[in-house]
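Only one protein chain is missing; all other protein chains are in place.
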Amino acid sequence: MIVLQGVSKVYPGGIKALDDVSIEIPEREFAFLVGPSGAGKSTFIKLLIRDEIASSGRVFVNNQDVGRLKHKHIPLFRRKIGVVFQDFKLLPYKTVRENVAFPLQVHGILDWKVLQPRVDSVLELVGLPDCLDRFPDQLSGGEQQRVAIARALVHGPLILIADEPTGNLDPNTAWEVVQLLIKINAYGTTMLMATHNREVVDMLRRRVIHIDHGRLVRDEKEGAYHAA
Amino acid sequence: MIVLQGVSKVYPGGIKALDDVSIEIPEREFAFLVGPSGAGKSTFIKLLIRDEIASSGRVFVNNQDVGRLKHKHIPLFRRKIGVVFQDFKLLPYKTVRENVAFPLQVHGILDWKVLQPRVDSVLELVGLPDCLDRFPDQLSGGEQQRVAIARALVHGPLILIADEPTGNLDPNTAWEVVQLLIKINAYGTTMLMATHNREVVDMLRRRVIHIDHGRLVRDEKEGAYHAA
Amino acid sequence: MRPRMLLFALQSALAHCRRNKLMSTFSVTTTTVMLLMLGCFIVVITSLNVTLRALESKIDVVAYVKDQADPAQVQNLRDSLSQNADVESVRYVDKDTALARMRQTLGDKAQLLSQIKGNPLPASLEIQLRFASSAPALADQLRQEAAIEEVDYKQDVVGRLLAITSFLRLTGLIIVAGLGAITLFIIINTTRIALFSRRQEIEIMKLVGATDWFVRWPFIFEGTFLGLLGAVATVILIAAGYQPMLTHLSGLLTFLPLAFDPQFLPKLLLSLLAGGALIGGAGSYISVRRFLDT
Partner (left out) sequence: MRPRMLLFALQSALAHCRRNKLMSTFSVTTTTVMLLMLGCFIVVITSLNVTLRALESKIDVVAYVKDQADPAQVQNLRDSLSQNADVESVRYVDKDTALARMRQTLGDKAQLLSQIKGNPLPASLEIQLRFASSAPALADQLRQEAAIEEVDYKQDVVGRLLAITSFLRLTGLIIVAGLGAITLFIIINTTRIALFSRRQEIEIMKLVGATDWFVRWPFIFEGTFLGLLGAVATVILIAAGYQPMLTHLSGLLTFLPLAFDPQFLPKLLLSLLAGGALIGGAGSYISVRRFLDT
């Protein structure tokens, strides 16, 4: 599903964010991406959705060479992926309802009779049934984060990528969200979650991909947050 | 230092974020503000710096009635406080160096010969010695958060308020930051930290102010994240 | 599916305008001010053109008839002139009328004429032209006629008048074209600046899988809508100000044949509406493209 072959990413200014990373994440896997702040986790994720392009090496997602996607094929490619961005990236002038509905609308589902139940149910799942008509800046940090999660889920993507999705959530809500992600993974969605939440990683014992200073330093099938 | 007397906050749309909260935080205290997502922690903090005004009740900070501050007295009032915002609020067109120097410049310290060593040392403290000339959008999430922390510290405020300052940091970096805050508190700065980091709260055993649905539900001298 | 998508884009556009009233107001006022300026100049310059045409039409060509000319020939000439498309009217002034006129013109110096024997003044054909520009050709043609002694049409004055009027017409055209280009540029530039603050929104939409067109349409509709709003305001202002302005101007310039085309106003207002909507939409299209490419 996700394959990186000797991928490096150097940002303008010569900052090396990823350094010769090769990895393979098969379909239906649940993988954690861990590493200290500034290790290159978000950069890794940006490469997967072509928010950035690798400086060298190749990135395959869904059997497509992401770096060589034609401009017009990018939207269709991205619609098969759901992403929770570290900085949420909610649309400021759209309500919560419209933000969550957006990935479906992009798919061509424009009838609110069809959209409404799906939006409602996914907001219910993340614990936000009451703020449908508010704008993102009228929500608390954790509420915004959950809207971002809801938006990533709503269209049932093949791959779900979450960048630090519990950073603004209290432990209980964080656990509920993680349970939800596990359930979604169990139904067949490939999961990649960049996180600093040691508790969650240590408890779940799933695959752990550990990067540090842009290098892959550990890749364990049933790993913990810190190296054993 | 911080006194709330029967404070309520109702946002436009009738959303009650704080409900009759009375509390007192004396000078030099280190207090945690905990509660589930949407409990009202950030609203609490916004009232302290007059980012929002209480719908009823009175807020005193530094013996000043925050709600009744005259417009022209607000800047001087705010300069005595350092705030780490949940969403960082870095200035996008200023470099890291300039962002961190800004609170000092606001104080009238404009000479880079004076600014430079202070900015350097505080960035060193938060573990970011190398990105002085980058802009916020060229930093990772955790790096941005640490710049925000550096900016809150740099002018040696009387009160340091941090809203979820470790949400984007790995456990090690988070601990370093917390140690730093403890040290600063030990030198006499009053600390208020809104957090979801159970580990940190449980380890430090400081005062815990717990709010839920806008109500004060627990206030313990040496509390844990969850009620005993 | 396609019309559905456009409807969705329209709804999104209107929602954004409603939610961001301040910014929408700024865009609309810029459009209104620029279109109003353009519209006023078009009104003035169009009126000027009508006035110029009126000025030109006042040009006379006088053909002096030889005393010995054959009256039938002269009559023929009159008839053929009457049928000439360039000619507004022809009048035959016989020798006696000419003398009577001269007497009148001289007033109390008319006794000078009594000292002159006979009538030295020739008969003439006074030809009023539709357009001054046809004067030289007609004069040349008349000079060929056997019955005509001499042709007089104030060559000098007509030349100047034509030079002035064609210069004024050209100037008017240049001004309107120039102001049109400036209006276009300012509205598009304003749209660019306004959209600059929304480049993150555009980026987010693309990251969530929106196609370029899915992103574009709401912006195009928004630009069209705001442009149309600005044009509506302009149209209201011009429609309300047109009549009072005309009356005032006519009062001020009694000696100038200020003429106005009654069918012109609705045409202008419709053009302004279409123009406002078009520029607004096109401006958004162009501006969004810049942020889509990245």
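So that you can tell them apart, the chains are marked A, B and C in the order they are listed, and the count of residues begins at 1 in each.
Definition applied: a contact is a pair of C-beta atoms (placed from the backbone, for glycine too) under 8 Å apart; a residue touches a chain by one contact, two chains touch by 3 or more.
No experiment lies behind these values; they were computed from the predicted model shown.
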item	value
Touched by the hidden chain, restricted to displayed chains	B, C
Among C:17, C:132 or C:194, residue touching the chain not depicted	C:194
Option touching the unshown chain, where B:7, B:33, B:49 or B:122 are the choices	B:49
Touching the absent chain when the full complex is considered, from B:9, B:41 or B:78	B:78
Sites on chain C contacted by the missing partner chain, in the whole complex	22-23, 26-27, 29-30, 33-34, 37, 40, 109, 112, 115-117, 120, 160, 163-164, 167, 178-179, 182, 185-186, 189-190, 192-194, 196-197, 252-253, 255-256
Touching residues on chain B - with respect to the absent chain	49, 51, 72, 74-76, 78-79, 81, 83, 85, 89-94, 98, 102-103, 105-108, 110-111, 135, 151
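Throughout what follows, only the chains that are shown with their structure count from here on.
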item	value
Distance-to-centre winner among chains (Cα means, whole assembly as reference)	A
Centroid-based (C-alpha) most distant chain relative to chain B	C
Between chain A and chain C, centroid-to-centroid distance (C-alpha), Å	62
